[in-house]
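Only a single protein chain was left out; the remaining protein chains are all shown in position.
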Amino acid sequence: MSKIKVDRELVRKVADLAQLSLSEQEIGMYEDRLSKVLSYVEQLDQVHESLGNDWRPDTSRGGPGAVLPERADKVVESLPVEEAMRQAPARIGSAFQVPRIIE
Amino acid sequence: MNAPLNGTKPAQTSNPGDAVLDRYEPVIGLEVHCQLKTQTKLFCGCSTAFGAMPNHNTCPVCLGHPGVLPALNSEAVNFAIRFALAVGADIQETSVFARKQYFYPDLPKGYQITQYDLPYCTGGKLTLASGKTVRLIRAHLEEDAGKNVHGDESSYVDLNRAGVPLIEIVSHADIRTPEDAADYLKRLRSLVRSLEICDGNLEEGSFRCDANVSIRPRGQEKFGTRCEIKNLNSFRNIERAIKYEILRQADLLDHGQPVVQQTMLFDAASGKTHPMRSKEESHDYRYFPEPDLLPLRIDEARIQRQRDTLPELPEAMARRFEEKHGLSAYDAAVLTSDKDLAGFYEAVVKRVGSAATEKIVANWVTSEYLREVNNRNWDLTNPPITADHLGELIELIGKGVISGRIAKTLFEEMAEKGPGKGPKAMVEAQGLIQVSDTSEIRNVVTKVLDANPEQLAEYLEGRDKLFGFFVGQTMKVSGGKMNPQMVNDVLKELLDARRKG
Partner (left out) sequence: MTTANESAQFTIKSIVDGVRSSKFSATEVAAVYLDRTRKFASRLNCNLHLDDIAALSEAKAADQRIKAAGSGNLPLAGVPVLVKDNICVKGSKTTCGSRILENYVATYDATVIQRLREAGAFVIGKVNMDEFAMGSSNENSAFGPVRNPWNEEYVPGGSSGGSAAAVAARLAPVALGSDTGGSIRQPASFCGIVGLKPTYGTVSRYGLVAFGSSLDQIGPMTTTVEDAALMLDVLAGADSHDSTSVKHPDGGFAKALLADKHGFSGMTIGIPEEFFDSGLDPEVAACLEQAIAVVQKAGAKTKRVRLPNISYSVAAYYVIATAEASANLARFDGIRYGYRSAEKNLSLKEVYRKSRSEGFGREVKQRIMLGTFVLSSGYYDAFYSKANKVRELISRDFAAAFDSGCDLLLTPTSPTPPFKLGEKLSDPLAMYLSDICTIGVNLADLPGISIPCGRTKSGLPVGMQLIAPKFNEKKLLIGANAYERATEWHKASPNL
């Protein structure tokens, strides 16, 4: 795998995906820091893993006997709506208010 | 309120001009999101009841507060298994939940817990009225998002629906006409309602359809570029939207322009599709396996338990109606297209007992009853004329108390004004009891023959057609209250007698 070029473009793109807005100076800073970190983690590429095609991290999670617990379909009291809304930065009635979503 | 069903034979709807269909073949795939009608949400114990005031059915988990974790609803898994069994899908022994990440106000955690690489079932199929088979690609479990309501300056977020369990059902692009698309959806809806895993309510949003539509020049193997039409909220709109989209794409291709892959919305008022604005940026959902949940393992024993408790499905029921009740394939299909309609029919059959055949009941249900259902927008789960009422009415015909004609009038009256005390009471109150007394019929028929000497003479000379005239006159004189079969018999008898004599 070739070394990934971490440039301002990449930092902007990733910041966009993560809903972060960065100043030009910050972009430069993160470009530098991320470049260092990424080139460090790229060493994973060197690891030759012989786990075989049948082994997958997602299906092996928890080990062979692992059982995903399930819950009975019984209603549990919800939060009183005042509690649910108490810390809303903006609300109208019992709904969360956000700037108009454009669809 | 259920979407009205059309009990009459399907009318020929106008297609995108035949010229277009000569040149292009539509290729349609459908995605349906079915809300599972469990009591609680997929990952928390909040109620799923529809219609609560905003944010009254929420808790730290479905609000996406810090530190919360998902806990899987067992019944949702059972419902999902039932669906897979009903369509003959392969249920995977191991499936994995995944996070699908994007930012939107109705998505509290900033990701949706869904299934991606390894859904709980793959394959399966649905057979349409036309006999065509539509293959399914997969179905998977996922949580629903909340709802956004838009004002002028702001939007408002209600998270009651966030976390409600869904199964997303994806078909192959096997469908070739808008009519088949609508039929697929109707059958799917009927199926999930029969399974009692979803109430199939398009208006309330418990059954949501997206259509993927592309066209290709006839004879070309390669699929064209497809567009996705989202949030189609009635079967009629689904057909209209797909038809329009086919025309739109054909028009582009005819002018040498490419079809651009985009997501579309259908505007019911104009009948047109148009692109969704905010979706120009293609999403990078950054799927990865949900670390807060272990893999879901479904073993054969659990599948068998669900298999053992499956209700009779529409196809099997339709076959039973054809074989045991002697109904036509068409009538069987109409009756089984809706769980409540089928139930209504069977209840009427039971009530009528030996007084009339199933065919007669089927006829009443598919024509008279469905006509009123459609015209008056009746709720099939709670119609004003009950199975008991209709059964009583048909029984009265079968026992010869009233004629079929009178019964139809009574039915319309009950539909208009309400059933009141029921058909029997109405018959008595209005003095509609049919005359079946042979001597009285003879009396009246004789009077009619005597009162119409010219027509009698013509009939006796050979104008057999006039038989109907005498029947009509008899019915007129008797106010329609004579048993028509007996009138026929008596009239025939007396006319033959006059011929001889």
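The first chain written gets the first letter, and so on, giving A and B; residue counts start at 1 in each chain.
Please note the rule applied: contacts are C-beta pairs under 8 Å (C-beta built on N, C-alpha and C of every residue); 3 or more make two chains touch, one makes a residue touch a chain.
Because the structure is predicted, anything quoted here is derived from the model rather than measured.
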Option from B:63, B:213, B:264 or B:298 whose C-beta touches the chain left out:
B:63
Selected from B:29, B:54 or B:108 as touching the chain missing from the view
B:108
Suppose we count only contacts with the excluded chain; which residues of subunit B make the list?
60, 63-72, 99, 101, 103, 105, 108-111, 155, 157, 159, 284, 286-288, 291-294
Since one chain has been left out of the picture, which residues of subunit A touch it in the full complex?
1, 10-11, 14-15, 17-22, 30, 33-34, 36-38, 40-45, 47, 49, 51, 55, 57, 60-62, 68-69, 71, 79, 83-84, 86-90, 96, 98-101
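The working rule: only the chains that are shown with their structure count from here on.
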Between subunit A and subunit B, centroid-to-centroid distance (C-alpha), Å
41
Under the definition above, what is the set of subunit B residues touching subunit A in their complex?
38-40, 44-47, 53-60, 63, 71-77, 94, 96, 103, 105, 117-118, 148-159, 265, 276-278, 284, 286, 289, 293-297
Subunit B-facing residues of subunit A, complex:
17, 19, 57-59, 61-62, 66-76, 78-79, 81, 84-85, 92-103
